[in-house]
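The complex is shown incomplete by one protein chain, all other protein chains being positioned as in the whole.
On to subunit A.
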Amino acid sequence: MLTTLLLRVSPRRAGAVVERNVLVHRRGWVVLASGFFEPLLYLLSLGIGLGALVGRVPFAGESVAYPVFLAPAMLAVQAMNAALTETTFNVFGKLKYMRLYDAVLATPVTPLELALGEIGWCLARSGLYSGAFLGLMALLGLTPSGWAILAWPAAVLIGFAFAALGMALTTFLRSWQDFDYVMIIMMVMFMFAGTFTPLGAYPAWARPLVELTPLYHGVTITRGLSLGHLDLAMLGHAAYLVGCCILGLWVAARRLGRLLQP
């Protein structure tokens, strides 16, 4: 059903939604840049500061320096944070307070085009962060493998998955109070999705839970690429993220239609 809907999408109309956001943020690029620094601070404080105490961690049969282990995870976290803040906080504001989408859907733009446009904008933005962050990782010598360059598109895929899920989640939020839940979800994933420690370090009962989080799959991909450990399982992780994209998009378009076109 989603594919038939996707075939009817007009890229020009979805593009117009992106254009609107570009116009708004053309003046506020300082705010844009802020999303770049947060994971960088984590990388410096935890990776390099705490990393000096941690030493080396086991990864795929060898041991790697902690900052090298942590950096690709921060890349994935950054993609997640950028995608979720944009599609939850900002989209909620436009949906419920600015009532922007009511006006948009009175034009030929459809709910799916609207969702794709917002996600597209979000990806353009988080893609910029990811590129800059990856460049910085390379500069600091934290990318041992040349495959690391592929961590950029991987980060964009992670962003897409979280943007679609975030968009879907936003349609269920009732008030700003509900954002506490969003914060908790982000925090838990940030802490426990295999970001700071390898999966093997978790107790056996917790591992399936970790494997359920989209961030875990994202981190596994960026880390594998950054460290040059490629295997077929990565395709599985990528498929999981693609699944998140489809599910999120489908729910978001349906719910937006139902909320705004009752």
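Simple rule for what comes next: a contact is a pair of C-beta atoms (placed from the backbone, for glycine too) under 8 Å apart; a residue touches a chain by one contact, two chains touch by 3 or more; residues count from 1.
Note that in this section contacts and distances are computed from a predicted model.
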Q. What name does the UniProt record list for the absent chain among "ABC transporter", "Predicted Fe-Mo cluster-binding protein, NifX family", "Aspartate carbamoyltransferase" or "Putative membrane protein"?
A. "ABC transporter"
(Q) For the chain left out of this view, which of A:R20, A:K96 or A:R207 touches it? (A) A:R20
(Q) Looking at the full complex, which residue from A:A103, A:I149 or A:A201 touches the chain that isn't shown here? (A) A:A103
**Q.** In subunit A, positions touching the absent partner
**A.** 10, 12-13, 16-17, 19-20, 23-24, 98-100, 102-110, 260-262
